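Structure first, commentary second.
Only one protein chain is missing from this complex, and each of the others stays in its spot.
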Amino acid sequence: MVLILGGFYCVMGILPLFFANTAHIMNILIMILIWAVVASCWDVIMGFAGIFSFGQVAFYVIGAYASAILSVSLDIPPVFAIIMAGVITGVLGVIVGLPCLKLAGPYVALVTFAVHMTLIPFLKGPLGRAIGSGGSQGILTIPPINLLGVAFSSEHLVPFFYLTLFLTIICTLILALIIKSYWGTAFLALKDSENFATSLGISAFKYKLMVFAITSFITGLFGALYAHYVGMLSTKMLSMDVFTILMIMMVIGGIGKYPGVVVGAVVTVTISQLLAPLGMYRPLIMGAMVVILVLFLRDGVIGLAQKISPLQRKFG
Amino acid sequence: MLMLKVNKLNAYYGESHILKDVSVTVDQGQVVVMMGPNGHGKSTLLKSICGLVEKVSGEISYNGEDIIGSTANNIVNLGVIYIAENRELFPYMTVKDNLKLGAYSKNARVNEKKNMEWVASLFPKLMERQKQLASTMSGGEAKMLAIARGLMSDADLLFIDEPALGLQPSYRMDILEIIKEISKQGKTVFLAEQNIPQLTEMADKIYIMEEGSISFEGSKDDALNNEDLKEIFLGL
Amino acid sequence: MVFEIIDVIISGLINGSVYALMAVGLTLVYGVTKAFNFAYGSFYNMGGYFAWMLLIPLGMIGGYFSVFFAAIPVLFAVGYLLEKVLVSPLRKHDDWEMKVMMLTLGLSLFMDFGYQAVFGPNIKSLPGMIEGTLEIGQVVLFHQDVAIFILSVGGMLCFGWILNNTRTGMAVQAVAQNPAGAQIVGIPKDFIFAATFAISTIMVGLGGILLCQKTFVDPMGSTNIMIKAWVITAFGGMGSISGSLYAAFILGMLEAFVGWHFGMIYVQIATLALLLVILAVRPQGLMGRE
Partner (left out) sequence: MKTLKFLVASLAIFMFVGPWAFAAETIKIGVPLAMTGAYAGSGDNYWKGIEMATNEINQSGGLLGKQIEIIRFDSQEFAPEIVMQGADYLCGKMKVSSIHAGWAGWGQDIRAYGKYDAPFFCDDGAMPSVDVYKSDPEKYYNTYFITDTGGDQANSMFNMLTALPYEYPNKKIVIINTDDTWGMEVGDTLSKRFKKIGWKVAKRETVPYGTNEWGPILTKVRRINPAIIHIEIPSSQEVITFFRQFIKKPTNSILSYGWSITPLEVLATMGKDADGIVGEMPAGMPAPVAPNPKAQAWVDKYMDIYKHAIPAGSWIAYTGVMAWADAVTAVGDEYNFKAVNKHLKEAGYEGLQGMIKFGENNTWHAQPAAPIVHYQVQNGQLVALYTDPPIKPYKDYKFQVPRWIKK
C-alpha cells in the first residue's frame, strides 16, 4: 500500500514539470488529486466501516458551499474558511451519522441520499439564499486562496497543484493510518459480523461515528479547496453525473481495497476527460463501464492485481 | 428396498470442504438416525441431499433416479423434504398459511386436504392457533409448526434436522411420539439428532458423522455393543 | 374558499395516484428480492418511449389497447433477462446489495443516454388515451386524471389481493419473508426473484405509458421519477405495498397544500424534510418491518 501510494504521489509531483503550461492537463491533474481523496474517504466509509453511505457528494458540496459563503459573505480569509468548512462538515457528518448509524444497510443509504436530495432545493430556495448560497445561480466570485502573498487558484495552476498535493498527502496518510491501525481491523471486524465485533468489545456505534466525522471533515476540506480553486459554485455539483463518476472510481478501484480507489480516481478522471468530446456518448459509455466492471471486476484493479501476483497481497 | 443411495458425496461452503466422501444408504420405511458432534456436517449432508447446497460432487440417487445438482424444488416434487433445525418459517404469515405453503409442490397440492387433517390430528395445539403469526410463537410451537409444514409436503422421505434442539423435555417426548406416528404412516425418516437417546430405540440404522465423514454405520445393537461409542450413549 | 380547498384536495389526490403508480413496482421488487433498482426510472421512460415509438412513427393500429398488449410481454422479457443476467450473478457474493445499487445506477445512466442517442434530447409527447373534462359544479376534472386515479388505486388493491390470496402470490410473499424457507418447501426461489423483477418492470413501464401522456417522455426525467418513487417507498416502508399507497397520498396531499399555502418552491423541501424526520424516528417507514 505504502509503495503504491508513495509511487503515485511521486509521479504526480513530477508531472507539472512537463505540463506546467498546458492548463488543460494541470486541471485534470488537480481534479485527480481532489477526487482521489474524496473517493478514498468514501471507500473508508463503505469498504472498511461498512457504512452504506450515499452522502459523500453531499458532504463534498456542503464543504464547498460552507467555505464559499464564509469567505464571500463574511470576508473570512479563505485559508481559515477552508478549515472552518471542514469542521462544519465534520459536525454535520456526526449529526447525520447519529440517526443513521443505528440503521441497517439500505436504510443508511436512504437517509444519507435523502440529505443529498434535500440539499438541492435548500441551496436553490429562499432558505439557501438567506444564508448566501446565491440560489440556483450559485456563487460566482469566490476569492482565491492567498498564503504568504502567493495566490492559489485556477489562474495560478502550479502553486495550487502543489498545495493540493501537500494536503492530499496529509489526508491520505490519515486515511492510511485509520485503515492500518487498530481501527482498521476493528472496522473490518464490524463489517464481517457486527455482533462478533461487539462481543469483542468494539463499540460499532462509536467507531462508525468516528469514521463518519473524520471522513466528512476531510471531504468537506477538499470540497472547500475545490470551491476556491474554480472560484464558482452551483447546485449542479449535486447532479447524478458527479455521483456516478465518484462511484465508478470505487468500482474500478475495488471497494474496501484501498488504495485501489486512488487508481480508480486516476483512471476515471482520465477516461471521463478523453470521452468529453463524445457528448452524450460519454455518460453512455461510463454507465456501461459500471455495469461491466461490477459484474466482472468484482474487487477492482487491486483485486485483479492480487489474483495475478500473490506478491501484491500484502498491499490489499 | 433401497430408496436413497448417497455415494462419495463431497460438499463445500466457499473454500472450506465440509463433507468428505460421505456414503449413506436408506431403505424404504426405515428410521435412520445420524449422530455426531455439532458442526461436523450432519446438517450439511441433509441439505446437500435436498439440493440446498451450491457446491456438491458425488452421486445421490433417489429411487434409482440421479438427483445430484437438481434444484431444491424438483427434489421436493420427487417427495423428499428437509425440515430445518432453525425452522425457517415465514414469520409474518399465519400458522395456516405456513402449512398451506408447505403443500406447495405439485403432488402435495393434490393431497393438501388429506394431509391437513392428518397434521391437525398430530398437532392439535397448532390447530388452536391457526390465525396466529408464526413470528409470535414459542420455540417449541415453532418447531412443531416446522415439522407440520414438512409433513404437508406429502413427502415419502423426510429429513428432520435436530428436531429436539433447544426444547424442554416435555416437547421431546411429543416429538418422539410424532416421529413414531410418521413412520407408522409408511414414511421414511432420516434424523440428525442426538439429544433424544430414546430415538436409538426405534432406529433401524445409525450413522455417526465426525469431521465430515462417516465414522460408524450399523444397527442399534452394533452401536450399543461398540465400545468406542459408549460415551456417545452415556445418556442411556 | 371552500372550492379552493376542494381544488387543492383534488390535485392532492391526483398527485397521490400518480406517485402510487410510480412507486408500487419499486416497493415490490425491493420487498421480495431486497435488490434496490436504481434503473427504475429508466424503465418508466422505456414504457414511454415504447408507446411513443408504436404510436407516432409506426402508427400502430388499435391505439393504446395494442400498445399495452405489446408492452407487457416486452417489458416482462426485459425485466426477466436483466435480473438473470445482471442481478442474480451478484447475489452469490457478500455485500451484493451495494453492488446491485451500483450496477443499476450505471445501467440507468446507460439507458438514459441511450434514449438520448436514439430519440434525441427533446421531450416527446404522447397522445391522450382519453380526452375531455368532467364538470361537477365548480369542480373540473380531466378524464385522464380520473382514469389514472382509478387505475393506480384499483391496480394496487387488486395486486395486494393477488399477493394475499393466490398460491403464487403467497409464494412471492414467502420468498420475501424467508428465501431459505421458501426453497425448503419447494418454491423455485430464483424464478420468483426474476419474475418479481419482471413484474415490477411491467408495472413501472405501464405506469410510464400512462403518466407520460400527462407529463411527456423526458429522457432526463428518469432520475426524478426514481427519486420520487424512492422517497415514497422509503416513507411507506420498503416492501410494503399498502405502506407506499398511504405514503403516496400523504405526500400528494402535502405537496398540494404546501404548494397552495406556502408556494411551490417549498414543496420539495417539505417532502424531503418529512422523509428525513420519518427515517430518523421510524427508519423502517410507515408500514415497514424491521
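By written order: A, B and C. Residues from 1 in each chain.
Methods note: contacts are C-beta pairs under 8 Å (C-beta built on N, C-alpha and C of every residue); 3 or more make two chains touch, one makes a residue touch a chain.
A quick note: this is a predicted structure, and the numbers were derived from the prediction, not measured.
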{"item": "Contact list for the unshown chain, restricted to visible chains", "value": "A, C"}
{"item": "Touching the absent chain when the full complex is considered, from A:94, A:230, A:267 or A:297", "value": "A:230"}
{"item": "Which of C:85, C:130 or C:264 contacts the chain that the document leaves out", "value": "C:264"}
{"item": "Contact residue for the chain not shown (choose from C:60, C:74 or C:220)", "value": "C:220"}
{"item": "Chain not shown, touching residues in subunit A", "value": "22-25, 27-28, 31, 121, 124-125, 135-138, 140-141, 154-155, 226, 230-234, 236-237, 239, 241-242, 273-283"}
{"item": "Residues belonging to subunit C that touch the chain removed from view", "value": "4, 7-8, 10-12, 14-15, 18, 113, 116-118, 120-123, 125, 133, 140, 142, 214-216, 218, 220-221, 224, 255-257, 259-260, 263-265, 267-268"}
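The definition used in the following text is that only the chains that are shown with their structure count from here on.
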{"item": "Length of the shortest touching-chain route, subunit A through to subunit B", "value": "2"}
{"item": "Maximum centroid distance from subunit A, chain identifier (CA atoms)", "value": "B"}
{"item": "Most extensive contact between chains (C-beta pair count)", "value": "A-C"}
{"item": "Gap in Å, rounded to a whole number, between the CA centres of subunit C and subunit B", "value": "43"}
{"item": "Inter-centroid spacing, subunit C versus subunit A (mean Cα positions, whole Å)", "value": "32"}
{"item": "Footprint of subunit C on subunit B - complex, ascending", "value": "50, 52, 54, 71-73, 75-77, 81-84, 87-93, 97, 100-102, 104-105, 108, 149, 153"}
{"item": "Residues of subunit C that touch subunit A when the two form their complex", "value": "30, 36, 86, 89-90, 93, 95, 97-99, 101-103, 105-114, 116-117, 121, 223, 227, 230-231, 234, 238, 265-266, 268-269, 272-273, 275-276, 279-280, 283-284"}
{"item": "Subunit B partner contacts - residues on subunit C that touch it in the complex", "value": "92, 167, 170-171, 173-174, 177-178, 180-189, 289"}
